[in-house]
Each structure stands twice: as structure tokens, then as C-alpha cells.
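One protein chain omitted, others in place.
The chains carry the letters A and B, assigned in the order they are written, with residues numbered from 1 in each.
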């Protein structure tokens, strides 16, 4: 067998108290797609960072084509032949695609500090052609769609090839987390193309994806490689066990806790709601305690609709009513006053104020419940927040700690606690509440949703996957091109199949 | 434990220091109020304070103060506060607390009307002597129970605006059109000076005010605005009245560029050296001098006389403790005298310190 392109031997990294990497060993062979799988916190991101020079490992070796290397920076890793497609997009939005592809490595396209645009475009085109990407190299990057931008990122990484005169190792960090299912298919096709030019490391916490694209899979747990598998020759359940170190099957979604709501009165009624250019005459009901899943591909209008329900977008026609009372929200503030809660998909950006403490984040929308007139009642705030932090089992050193220091799952629990503090939550809109969470944290969020449902809160859920939508919902509203295309009941006894829903989505 | 003791000791020391300072403060003011002539001449500390020294006028103020100080074998401490009111008061407090306030004389240009009261109160409390110039709230007076606030001296903007207008109108033969460049409209100086122009306009019916614009006392703005006004009125403009010399010099440059220099009369106020030179060269008609070096010396002189016992502050009539000082019209005839501003030591003789009292405020 040929020399591995990339060989990682017993890589270790400690941060003060915690071991991020406790001995990672794996290899990547030429033109191979290697999957790296593990829960959040398994050490995937630290590993990737050390492979592109953002983190210096304490011990262990990284060998490229048989030579040990010490990577100092992303640029240095690039010139050594390792490039990474970052999870958060790493393209500069306001310049051309060509500039992005060749940024920091323009070579002969810039002579004496002067740009030769034609040469720059030509060189960028070469990279785009490698993956058959039809984007104009002179287009401004932020005019592209999300999926197009990801292709540009891959093209950018491939530009390493010209610099090193050797085929690069491309690291893909959770590349599917921001894509819709059809875009994911396109990406997988690109990865197949990619392997003719490069070796690929595909990092994900989604088992199904890794099984699909990878030739070999390494499982990471607690900062160590705990196993190596070949997809198709291994039982998925066993992989799952290996990932989390315990039996993950069983009541992941707490389906047995789904309450019967058929006799409950309607709490939220959406009547003929239209949003200019997004959705048209959408109507549905949500009963007290009911979880209604909104399914749809990107562009179906479900995200915008969910934001509109919360008063963050302007309705062009139609209205919503709560317990029969018509409401017109001019702002999220009005919606909150009417007993609405909203958990946005972009947790870091919209869901929490990263610079504030847990307590401050929890009491943010209902600050008046902890105020005496204009003054904040700190002891009361502490009491209430402590109470909820315990109830929801938020793992935090103290409620005075910055929310940014918590893990994703605990952050999300604190965000949910925010809406429960007022004691008057009537409608909760959940936009991808489990995005980016690991398996254990997800399960806890599901349990929380069940608890809320049992206390008569009407819930609108935009889930991460169809499976999640089906398992969590009492009913699934399928949206397509801004209209409701189907309404499918999902009682515990007879959950619909993903295919049934998928058919109505596309 | 160790740090604990140390911090306690520090607190104790601080407490003692504060109480001692308080005691010292009490005794100082007690001495100051009973005895007016407690200082040997060589112990007197002279302080001049203006906004900044980038302004030729304010620099000449401090230079005048220095000249007087040297004639007395003393030094003048030069303070500038960059036009920041809090900084001005802080500087004064600093001086009062570090030196011996009983033998201190301050000649101060308060940043604005509202800064005067805290300054004179701080000085009064410490027992030093102070003269303020230009800015003061109308309802606060040195004779209202102040022993150490010797006088407030200011300069009549209406009068200076009037004098230069008159000089310009005369040189135009009492006939023609003028434009006016005002200062920052919200300031009293701009308002008063413009009122003086209006007064003069009433006396000269042959003169028409074509336009007036605010150029904010700024040379570049005056340059641009004058050019625009010349576009608008062309050769109709016979004179440019500017509320200070900087704007007059800006206007002069605009006239130069339009080829109208010499044909159009220009007047300003402040007698900055460059403007006086321009008068000498015949490019500008007139300006008004409030005599910066004299201003810098007079406050120190009054204080010096009070400390050496030659001037009894409380015995002075109100007209000497708050007055408009004389100003001087500078024209081609006397420009040479103002080219290099300097002081006449005789003005600062204790017998002469009130010689320039022109009229009462109001």
C-alpha cells in the first residue's frame, strides 16, 4: 500500500484542566475519503484546528507524505498541503469569488502589488473547473447562494494543489450542518469529484452521512480514536454505541411522553397568513399542548413564517389569533407580551447575548418579573433563575457565569428557561432547537419539549431532520413554495414515514 | 493577614492626611481673610491660564504675563486647558492644593460663562487671588462677598464690531454694499460684534448689508463662503466685515483669488499679527485690539498689588471690580505700533491698574 498522504500519530492537547485530545491516531491515503465521527466535545474541532495550525498540539506527530511537519498557521498548513473548509463560512462576502479563491496566495496574478484581474479570474476558473462549479469568478461573493459559496470554499482549498504541486488534503468540518437535504446531495456528488484531485477528511456528528460518503471511518470519543470501521461492514447501532459509549437506542425522542391533545381547545390559529414573496395564505391550528412540526425544504417559507408568527416580520395579509383573540404583532415585544416564546436557529447570534451571564440571559425578555419598579431585584432574580437552572438541569458553575462558557446543550436549555420564567408561556416557536447539539443534549431538549407540551404550551417546531419532526410532532404541516401542501397527523401509535412527508415537500 | 494590616495602616494614614489637609485649609483661609499683606514679594506665585497657545492672541496674553513677571523677578506659570472646562477647573484646583495659595495670583480666561463661578469659589476657599476675563454669568459679581476675586475684566463686542464697521464704511466713502462673516452664531462674542455692525449700519444709510453668513471664526470656512458670496454678488461687494481676523484673512485670500484684493475693503477684530501686517501692507482696513499682552499682565499686577498691600480690594468701587476695558482701533496709521505686541510696565504700576476702565458692564 502507498504511503499515507496524512498520518496523525498519538496527537495530544490539554487545556488547563481538560484534555481536548488524549491521543488521536489515524491516516489518510491518496484519493481516499476518510470519515471522522464523534459527539460534540469528542475533540473533533481541536483535532481539525491542530491540522491547520490554529492549535499547537502538546505531543504527537503530524506527517505529510512521510515527513513530520509543525504547522504554524492556516497559511502555512496550506502551503504544506492541508486545507480546510470551515463550518462557519470563511469567504469574504464583499469581494469577488476569484479574490476569495486566491486570497493570500495570488502568486503571479498580482505583480508588484498590482492586480492583473484577467489572470486572477483565469486562475480562479481553473479551481472552479476542478469541481465543475459554474460560478462566475468575478461575481461578488455575497450574491451567491449558500451552497454555491460552499463550492467556492472547496475550490479555494483546491488551489493549494497549484502551490504545493501535490494533491492536497481537504478537511471538511461539518459541511452539511448548514445545508438542506438536496444541497447535501450535491455536496456528496462534489466529494466524489473532489477525490480525483485530493484526499478528503469528512468530519461530522451525523452517522448516516459519514456512512454514505466515507471509505473508512474513525470514531472519536473523549479526545481519542476509539475505533476504525469500513461502512457497510459495520452495524450502525454499534457505531452509535461506540460514539457515545452507551446505548443510545430506546426512547431518544421520549415518544411515550407524547400526550393526547385531540380533546384540547385550539390555542394558536394561523389564518391566511401571507408574507410578501415568501408564503401565501398559510392556515393551520395548534391546540393546547400540541407540537406541530413545520416541514419543508429551504425556500419553502417555513423559517420566515415562524419568524412572522413571533412578530419579527411584517404580515402582508392574514392574521393570527390566540384562544380566539386576533393579534397583530408589530414587534417581537408585542408577541412576548401575548405569551409567545421563540428559540431561534442561530443560537449564538440571535438566541443569546454571549457577553452576559446566564441569569441575565434567562430574565432578558421578562425582566419585569424580577423588577421592583425601575429597580432590578437581584436576590429575586437569583432565586428564580437558580430554580429553573436546577429544574432544567443546566450544567453551569453558577448562574453568574457568562453564558458563552456553557456547552451548546446547556446554552440551549438556558435559552429555553428564558421563556419558562414568566410562568405564562402560551405559544413556543422552536426554530431548529437541537442544531449543533450532541446526542445526549438533544435527548434532554426533547424531554423538555415533552414537559412543556404536557403543561398545555402550544409548540411550533422547525426540526433539524425529518426523523426529528416526525418523532416529536402530533401533526406535521408540510410546506412547499410558500403554501401548505399537506397536513399529516403523527400520533404515537402511527407515525408517518419520512418518505410520506418528503413526497409533499418536493 | 499581612496585607490586611497593611491596608488598615494605609487607611489610617490616609485619614490622618485628610484631616490634616482640612485643618491646613481652615487655617489658611483664616489667615487669608484677616491679613491682606501676608506675602513677601519673592514668595508670590503668578499663574496665567488660557485655552491654548496656538492662538496668537492667547499666546500674546501669556507672553505679556511673563514680561510682567520678569520685571518683578518672578516667573509666570503658563497653564493651557485646550478649551475643556473640567480640565480648567482641575488645573486650578491642582495649583491651589500644591502651592501656598495665600501667595498665589491667578489671571484666568474662563472657558465659558458657567465656568467662572466654580473657579472663583475654589480660589476664594483656598485664599488665593484671581482676576477673570471675558466670560462671567451676568448675575454674579466680584463684590458679592468675594474678597479674593479682585475683578472681572471684559471687552465690549458691540463696541469693537461697531468701530471696525465705522472704519470700513468711512474708507468706502459712506456708500456701497458689504457682506458680513459672523462667528459661531451661538456665542455671545458673535452676537455682540454683529450688533455693533448693525448699529453702524443705522448710522450709514448709504451702506447696504447684502448678505451675512456664519463662518464660525474659521479661516477656511471664511475663504469658501466669501468665494460663494462673490459669485452671488460679484462686483457689487465693496466691503467684507468679519467678526474676527482669521475670517478677515480668509476673506482676503478669496478676494485675492477673485482678483479683487485692494478693491474690496476688509475688516476684522483681535489684531492678530498677521492681520496687523496686512493692515500695514494696505490689504486690510482695520482691526480692533483688546491688547492681549496687557490682559496677560493686568490680572497678575492687580493680584501682586493686593498681596503686597498696595491695593485694598474690598475698598474698590464696583466700577473697578467689573468693567469693560478700553480697546484700540488699529488702522494703517497706527499699525506699526501693534506689529510686535508688548507691554508698557507703567500700565501695571499699582496706581495705574484701573486706568483702562472704560465703562460698566450691561
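In this section, a residue touches a chain if its C-beta (ideal position, glycine included) is under 8 Å from a C-beta of that chain, and two chains touch if they have at least 3 such contacts.
Note that contacts and distances are computed from a predicted model.
> Of the options "Malonate decarboxylase beta subunit", "ABC transporter permease", "FAD-dependent oxidoreductase" or "Stage V sporulation protein AE", which is the UniProt protein name for the chain that has been left out of view?
Record says "ABC transporter permease".
> Which listed residue, B:224, B:280 or B:332, touches the chain dropped from view?
The single option touching the absent chain is B:224.
> Return the single residue from A:58, A:162, A:215 or A:313 that touches the missing chain.
Checking the options A:58, A:162, A:215 or A:313, the one contacting the hidden chain is A:313.
> Touching the left-out chain: which of B:45, B:59, B:77 or B:321?
Counting the whole complex, the residue in contact with the absent chain is B:59.
> Going by the contact rule already stated, which one of B:43, B:67, B:198 or B:274 would touch the omitted chain in the full complex?
Here the residue in touch with the unshown chain is B:274.
> Could you list which residues of chain A touch the chain missing from the display?
73-76, 78, 86, 90-95, 99, 103-106, 110, 113-115, 117, 307, 312-314, 331-332
> Given the full complex, what residues of chain B touch the hidden partner chain?
52-54, 56, 59-60, 63, 182, 185, 211-214, 216, 218-220, 223-225, 227-229, 231-232, 246, 249-250, 253, 256-257, 259, 272-274, 277
Going forward, only the chains that are shown with their structure count from here on.
> So how far apart, in whole Å, are chain A and chain B when each is placed at the average of its C-alpha atoms?
68
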